[in-house]
Structures are given as C-alpha cells and as structure tokens.
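All protein chains but one are shown at their positions in the complex.
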Amino acid sequence: MSESDSTNSGGCGDCPCKDSGGVNENRRGFLFAAGTTLMTIGGALVAVPIIGAAVAPAAARDPNRWIPLAKSADFRPGTTVLKTFLNPVSAPNDGLTASTACYVRCLEPGKFQVFAVNCAHLGCPVEWFDQSRLFMCPCHGGVYYEDGSRASGPPPRGLFEYMWRISTDGNLEILGGRLPGLQEGT
Amino acid sequence: MQSRNPRRALLESLRWIDERTGLFWMLRKSVFHRVPRDAKWWYVFGSATMMFFTVQLASGIVLATLYAPSAADAYQSLVYIDEQVPLGWFLRAIHGWSSNAMCAMMLLHLAQVFLHGTYKYPRELTWVFGVFLCLATLGLAFTGQIMRWDADAYWGLGIGAAIVDRAPGIGDQLRAIMLGGPTISGATLTRFFALHVFILPGATIALIGVHLYLVLRNGISEMPKPGQIVDPATYREGYESRVHKSGVPFYPDAARRDMVFCGAMLIAVVGVAAWFGPFGPNELPDPTNIHASPRPDGLFLWIFAALALLPPASETPLLLLGPPVGIALLAALPFLSNRGERAPSRRPLSVLLLVLIVTGLGVLTWLGTTSPWSPQMAAWKSTAPDVAFVEHRTPLETQGLLEFQFAQCRNCHSIGGTGGKRGPDLSTVATRLSWDQLVRQIQQGGGNMPAYGKTLSSAETQALVAFLSTLDGGTLKAKIPGALESQAALDASPAAGDRGP
Partner (left out) sequence: MSSRASIITTACCCFVTVACDRLPGKPPIRAAAAAVDTPEGFATYYALSCAGCHGADGTKGPARPMRDAAYLAAVPEDSLIAIVRDGVQGTRMPGFSSDTDEATLARFVQTMRVQWGGDGTSPSGAAAVLAIDPANGIAWQHVAGSGDARRGAELFETRCVGCHPRATTIDDRSTAGSVTDRFYLKLVSDQHLRTSILFGRSDLSASTAAMPGARGPFRGADGRSDASALSAADVDDLVAYLSSLRGEWPPSSETKDGAR
C-alpha cells in the first residue's frame, strides 16, 4: 500500500489503480508477466540437474552386460555351484555390494542353467542344498527344484535365470547387472 | 547502571525482543491456552511422541557426525561407534530404543484419537496431518533400519525392491529410482541416508508445526461424553463456552501430566537402552553370503508375516493396492464421519474395528517373531536328533534318520520339538499316516512340500519311511497299519531278486 501511494503522485489514495491510467497498468502487468516467466524459466533450469540427478537411474540404459564367470570346462556336469561376479554398473563406494552371486547348474558339458540367488517371491537369498537337490529360501520358505522350477511355498514362479553363453575363449558368460525381479522376462 | 537489578535487566531485554518479534506473545498464547479440565492421562501420548522425536533429532545429529554414509564404510563406522567412540554405543542404543518408543507412542496416540472420535469436526485436518506424520515416522523407522547397512538392511532393501518391482509398467523405473541404480549399491545407501536425515526429518518438523498449529487453533478435545453430539453448526460455540467456563490453562495444569509421563518414559527408554544396548549391526551386507536369514525390525514384522501367509495369487494386488488404499481410507476417515457421537460406548463398530486391527497386527507380529514358515537352513547338519530317536532303532531305521537329516527334512520338520516349523512336527507321524501314505507324501510331495521322488532312491525312501514309521509317540511297539504287509510284499516282489542267499 505504501509503495503504490508513493508511485501515485496526485492520485486518490483509496483506489490508485483507477487513476493510474493504462500505461502504469500495462507496466505492472508486463512486470508481473516477466517476473513469472523469468522465475519459471529459472526454476525449470535449476530443476533440471536436481530432478534429473534424482531420477536418472530410471532412464539409464540397459545395465546388463556379458560377464565372464569361469571357464566352462571347470564346471562338473551334474553339479550346482555358487559363483560371484562384479556388477558391471558400480561406483567406487559400493563396498561389498559391488559383488553379486549366482548359481551355475551344469547339466552336461557346455550346457548350463544360471540362476539368480534372489527368491522369486521377495528377493531373499535362496540356498542350494546338494543333498536334497533343492533351493530353499530362509524368509518365507519358498522351495525350488534343481532346474529352478517352483517346488513349494509362496513364490509365484521359478527362480530367475540369467542368459548365458560360452565365449570364444571358453568362458561361461552371463548377461547380468540388473537385480533380478518379476519385471524380468525370463 | 551498575546498581541495576540483574533480574530487571533480563526482563528488559526479553521485553525488547518481544516487542520486535512477538515471540513471547505467541508462546504465552500457546502455553497458557485454556484446555478442558477433563483432559487427563489419555492425552499424554501425543506429547510423548513429540518428545521422543526431539530425542531422535538430538541423538541423530550427533550420530550423523560419527557415521560414514558410504556402502564401503558404513558397517565399520558403526562398529567403531560401538567400540571406540566414548558412549557411542549408548548413543546408538538411545537412538534405536527411542525410535521404537516414538513409534509406540504415536500408535497409542493414533488409537486414542480414533477411540475417542477426536478426528470429528473441527479436527479433520489435524487428523489428516497426523496420518502424514504417522507415515513419516514409519518411513524414518524403515530408513533407520537401512542405515545399519548389515545383512538385514541389504535384504530388507531387496524385499522393498521386489515389492516396488511388481508395479505394472513402471515397476522397473520406480525400483531404479528407489535403489539409485540397477542393483542395491552405494547409491542406495546414500539415497536412504538423505531420506533418513534430511527429507523425512524435515517433513516431520513441518508436519508437526501444522499439526500443533491446528491443535492450538481448534483446541484440545474434551473427553467424549455419551450423548454429547458433534454438530458442526454448534460445536465450536459450545466448546468455547465450556472451555471458557471450566477450562484450565495448559501450563501448568494439563502440562503436569505430560511432564510426568514424558519424564518417566524418557527414563525408561534410557534404562532400556543401557540394559539392552544398540540394535545391530548383525552380519555384513554381503550379497554373496547366501547363508543370511533376513528379518525386519519389530515394527515391520507384521508385514513380513502377512507376506508369508497371503495366498500367492492375491499378493501382488494387495502389495500394490493395499498401502495406498489403506492410507487413503485412514486419511479419509474424518470425511466419512465427521459428526455425531464421540463416546466409544456409542460407537461399537469403531471399537470393534480398533480391537480387530490391534489384535490382527499383534498376532501377525507375534507370528513374525516366531516365523514358523521359515525353514531352519542349518538344522539338517546342526540340530542333533534327540538320543531317543537313535536308540532302539534297527540299522535300517538309523539309516532312515540319517537320511532325514541328510535330505534336509529337518529344515522344515521337527522331531522331538527341534528342527524347522514350516512343515508339521513328525514326532508322532506314524499315528497319522500309514506306510503307503508316507511313501506317497515323500515321493509326490504336496501340501507345500516338494516332491522327493526324483531325489531319493527306493532304498532311501524305504529307510526314511522305516524310521518315520517308528515315530508313534514313544511306544514303539505299536506299529503303523500296513507296515508289515508292505514290507513282506516288497520282499516277495521281483525287485527283491538281488537279495542274496
């Protein structure tokens, strides 16, 4: 109020707008529009790195890479063993979480199944039992047969499987990097 | 100047500040506002929740100066706080136990407000902001568990990720935002650290501000009286005249009880912290250690239990729709009924609902602590059978017991009270199943048991069933029906031809 008083020389104190004429009103309107626009643009510019960095992981390209596990000849047919690998996408401060484990089942030389350790129910680590040839989950008791199919318990499906191939130098490689989950096709 | 009374000088300066800020005016208005005379011990839980939040702020700030929010160092920094920092373990213990106390007080406050119908006109928005506060508090508790960065934290995140991942269409993106990448990693810890120390506490402070402002604006509710109907047209007038007539100033009349309760609770929490110490960290957050057996903190055990008991088909819709619908219903409560009776005796449905919810959560939490659905992963090699199950057995039956351990039956089945609880206790199985039924159950599985038909040889099955058929509650003499007959039939069968002279 005090500001409009001072700008309105000779005007009526009660209603400065009416007396101020079109020029002033246009100027005010322009300033308001300009202010709004500038603030919007500025805010949007600031928001780019803020929101961008926060949601960047959602837009990241496919994190899966071919990861060598071991020589394919090292796996004995009829066995299922735990193997660990380094995540292809990792940061220097990942610590222990830079590694991931998986189960490699060798059916016959050159023929494999590679399972994620994460239970298809809620992602807890399943443990392989060579004696009963079962995977068991310690959380809610999901059980899987040695071919990864669901045996009992709450899991909606069998164990997640990694795609695998044998590289030219004889390594068993798996396509990994993303924490397996129900969104996965396989 | 020098002879000036120091007390007067203090008053002078306070007046100086008040004249420029209006602070004391506000303070006086809130401290001495009139509250109903009957606002007694029922009303202490909200104050206690807020007090524990301030304890969390103070202890949390100091912990933040000691904690290293890096996936590579977090665990070791906690061990360092526990073992090397003077009183560090005590600080962690107080932060942990006070968190539990804050949640407990909040839930009591919530239950009391619900029971007394306090959310009705004009306090609808006070309730809505209270629901937001409840969510923020639960969020703080969950993210606090992640800060421990141990095996429970790692796999707890895994469970969270698996739930988010189920969202159709956007699950993958949501999960990536939650984890800060394609897997649980260092970025996940820093994300949850920011949530735990900046976003959620900030939100909580703001929400408390609004919540308290609304409490002051609408006044503290009276104890509900049967027949005293809430009618938006007349409520405010009636309330104000009653409070004006018979009310007492909040300080010191009502505050006395708050102070006694808060003080006692505070001392109790410090005592519990001193006695029981801090929570965790347990095992290292090692994704390659598949021997982990993750468990959530007590507050979330009921979810853990519900996830074990829900039928698989209903799980995804319930997981995805349950929380938003539940929260929406809770927040919408005062808009569904904002007038009428407040007294519990006139709202039997609400009382019943509260009793059902409390009982349900209590039972689920209890089930979560015992978690009978979890196999005992090491029972097969570490849980020795009672000597009574070894003695007086034939060699074949002893081999059967060996098979019972070896084939991990023990992980899910108890004998003599030890072993897994997922499957039925087999101590008296011979009284329930015949020889043939035992063979069928083992080979074909069913009823949440995997089929062992492909894994066990006929001799192994035979030995196992021979052992199980002795489990008739200790008499041993009474053999199960069919045992002798099937044994004789097997001996006579052509398959028995490899039997020697």
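We call the chains A and B, going by the order they appear; numbering starts again at 1 in every chain.
By our rule, a contact is a pair of C-beta atoms (placed from the backbone, for glycine too) under 8 Å apart; a residue touches a chain by one contact, two chains touch by 3 or more.
Treat the numbers as computed from the prediction; the structure is a model and nothing was measured.
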| item | value |
| --- | --- |
| Hidden-chain contact residue, picked from the options B:Tyr67, B:Phe132, B:Trp149 or B:Trp380 | B:Trp380 |
| Among B:Ala273, B:Leu367 or B:Cys412, residue touching the chain not depicted | B:Ala273 |
| Of A:Ala56, A:Val81, A:Ala101 or A:Leu175, the residue in touch with the unshown chain | A:Val81 |
| Subunit B residues that touch the omitted chain in the full complex | 79, 82-83, 86-87, 89-90, 93, 273-278, 378-385, 387, 390-399, 401-406, 410, 454-460, 462-463, 466, 476-477, 479, 483-484, 487, 496, 498-501 |
| Contacts of subunit A with the absent chain, listed as residue ranges | 78, 81-82, 130-131, 133 |
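Rule of thumb we're sticking to: only the chains that are shown with their structure count from here on.
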| item | value |
| --- | --- |
| Whole-Å separation of chain centres (CA-atom averages), subunit A against subunit B | 26 |
| Interface residues, subunit B side, partner subunit A - complex | 70-75, 154-155, 158-159, 161-163, 165-166, 171-177, 179-188, 284-294, 304, 307-308, 310, 312, 315-316, 373-375, 377, 380, 406-408, 411-412, 422, 445, 448-452, 454-455 |
| List of subunit A residues in touch with subunit B within their complex | 54-55, 57-60, 63-64, 82, 84, 87, 89-101, 117-118, 121-129, 131-134, 136-141, 143, 145, 151-156, 177-179, 181-183 |
